[in-house]
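Missing here: one protein chain of the complex. Every other protein chain is in place.
Up next, subunit A:
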Amino acid sequence: MNVFFRKRNPKFVKAASLAVMMLAGLLAAVPTVFAQAKPDPVALLKELDQLSDFSGKDFSAVFTIVTQKPGEKDSVTQARIFRRDTKKQFLILILLPEVNKGQGYLREEDNVWFYDPTSRKFSHSSVKENLQNTKAKNSDFTLSSFADDYAVTSMTEGTLGKFPVWILDLKAKTNEVSYERVVLYIRKDRTMLLKREDYSVNGRLMRTTAYPKYIELDGKLLSTQILILDEINKGEKSQITMAEQSVAPLPDKVFTKAFLEQVSR
């Protein structure tokens, strides 16, 4: 027999009604409570920056980038990356494709040098240039600071897949950062970037980047899979996967031209 049709004690019914009303009131109050819990957007950005900041530590990993272009065979680029964020240094050594093996990028402060083992010469490059023939830019492998480079113009709530997210609309503080406007989708329950949209100076969506997989390394969250979609040239996309991550200290010589020349042989 259904319990709801059982004859009830009036006191019990009254108490139950009161409990239901209180619960309903509580539920109604939940969004308000959450709204009050809306984090400070700048603090959220700083927290996001902190997650990928290995300042004080060295970082190395192997990145594999699979690039798809319409009408072309998928290309695979593999690179070993060494980073020392404290000194704004990185060294990217190309492992694949075989034809480009030994090529490398070395960053010293704001200078990026490209090394070609065939000519044994260094040429000037930029963090804003694409890595080889991929959709990834050299800057994608460096420490970036949203909090320093961008101001938050709006912060809204939304859902990305099954995750509730904060949607932060950012505007560049200067005209020297790569993208004038960036929209970030940050997971609410645990601060991690799930998606990023990059816009041109004249407001056109240029690139969408998704960060579906993360691992925890030394208390930091690292995205181990990144999908970059070219929104201008539709159909072009790159998938970056990361392996062999390490925060073990690296010798100083790693961030030198001599080292790049030596390992490129």
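Everything below uses one rule, namely that contacts are C-beta pairs under 8 Å (C-beta built on N, C-alpha and C of every residue); 3 or more make two chains touch, one makes a residue touch a chain; residues count from 1.
As a working rule, contacts and distances are computed from a predicted model.
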Legend entry - Undisplayed chain, where the name is taken from the UniProt record, one of "Lysyl-tRNA synthetase, class 2", "Putative ABC transporter, permease protein", "Xanthine dehydrogenase small subunit" or "Phosphate-binding protein": "Putative ABC transporter, permease protein"
Inset, instruction - For the chain that's not shown, point to the residue among A:Ser178, A:Thr191 or A:Gln245 touching it. - result: A:Ser178
Legend entry - Absent-chain interface as seen on subunit A, which is shown: 70-71, 126, 128, 172, 174-180, 198, 200-202, 204, 206, 232-235
